[in-house]
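Structure, as structure tokens:
What you see is the complex with one protein chain gone and the rest in place.
The letters A and B name the chains in turn, as written, and every chain counts its residues from 1.
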Amino acid sequence: MILEYLPILAVFGFAIVFALATVFSSEIFGPKRPNAEKLSTYESGMKPVGTTSERVSIKYYLIAMLFIIFDLEVVFIYPWAVQFKKLFNQQGISVFVSMVIFLVVLELGYLYVYKKGGFKWD
Amino acid sequence: MTLETILFILFAGIAATTSVLMITRSNIVIAALFLILNFGALAGLYLLLNAQFLAVTQVIVYAGAIMVLFLFVIMLLKPEHERSIYKIPGMKIFAFAIAFLVFVQLAYLILFSSSSEKVSPDVQASINAGTIETIGRELFTNYILPFEAAGFLLLAATIGALILAKKKIE
Partner (left out) sequence: MSVPIEYYLLLSAFMFIVGVAGVLTRRNAIVVFMSVELMLNSANLTLITFSSFMGNPVGQLFVFFVMTVAAAEAAVGLAIIIALFRNKQTVNIDEINILKW
């Protein structure tokens, strides 16, 4: 049973090796002749101002929050789609209607966010 | 030792260590990354328990969506240095002592109730219980009302989060 996941493990291993190799191979093989001018932060020729830990905008939170909601929507649709044919033969149209109600309820929230300007970037 | 035992030790070790590391790191970003690793190890444990669909859901929903939201909020609020106003000596030691006491109680309950003699695992039934077909059949026959209620919960969460987080709503 657990051995069936061996290909996934292989993909994980490949991903880790690839990520580490691309990051560290340039570190290892690249020639390095550092001086003070090269080591300073390059900001289009300007003197660098402030720190790097800038506070990001609240807009990203709204996008991530909506992403969670639609992520869960997809997770709910997936088992429904797998079992749809079997359940449709057993219960008829009601299995379709229940998913439509679920989607309509979620789209109400989407509509609300759209009306209140949650998607406006500025 | 079978392969399953080795994998259990690996995943359980990762889950236990990362949970401890998560609450002890003072840098919040590192704590959040350890929590993601913890969720990944839990997904591995779910696979060992034949719960394949939930293992994937754990990675997609928890590690992929919820923790991204946490990291966004951490970047949004800019982690500050943590300090306690109320200086009560031995507060942390007291908290850990309480936690340890509760753990001892739970461990006593688990080890002396001899659960493994009472449950007789049926591997085939366990594999069938975790497939997406079983979850889908149960969800859309017996649990259709909680499913619709989850839709309303998500609607409420969308509206609530928008109202709380947006500065001014036009």
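Everything that follows uses one rule, which is that a contact is a pair of C-beta atoms (placed from the backbone, for glycine too) under 8 Å apart; a residue touches a chain by one contact, two chains touch by 3 or more.
Bear in mind that the values here come from a model prediction, so they are computed numbers and not experimental data.
By the touch definition given at the top, chain B reaches the unshown chain through residues 2, 4-5, 8, 12, 15-16, 19-20, 22-23, 28, 31-32, 35, 38-39, 42, 45-46, 48-51, 53-54, 57-58, 61-62, 65-66, 69-70, 73-74, 76-77, 79-80, 82-86, 91-92, 95-96, 98-100, 102-103, 106-107, 110-111, 115-116, 119, 121-126, 128-130, 134-135, 138-139, 143, 146, 150, 153-154, 156-158, 160-162, 164-165, 167.
The omitted chain makes contact with chain A at the following residues, 58, 61, 65, 68-69, 71-72, 75-76.
As a convention for this text, only the chains that are shown with their structure count from here on.
Those residues of chain B whose C-beta lies close enough to touch chain A in the complex are 3-4, 7, 47-48, 50, 53, 57, 60-61, 64-66, 68-69, 72-73, 75-78, 123, 127, 132-133, 135-137, 139-141, 144, 147-148, 150-152, 154-155, 157-159, 161-162, 165-167, 169-170.
The part of chain A that touches chain B in the complex is made up of residues 1-3, 5, 53, 55-58, 60-62, 64-69, 71-73, 75-76, 78-80, 82-83, 86-87, 91, 95, 98, 101-102, 105-106, 108-110, 112-113, 116-118.
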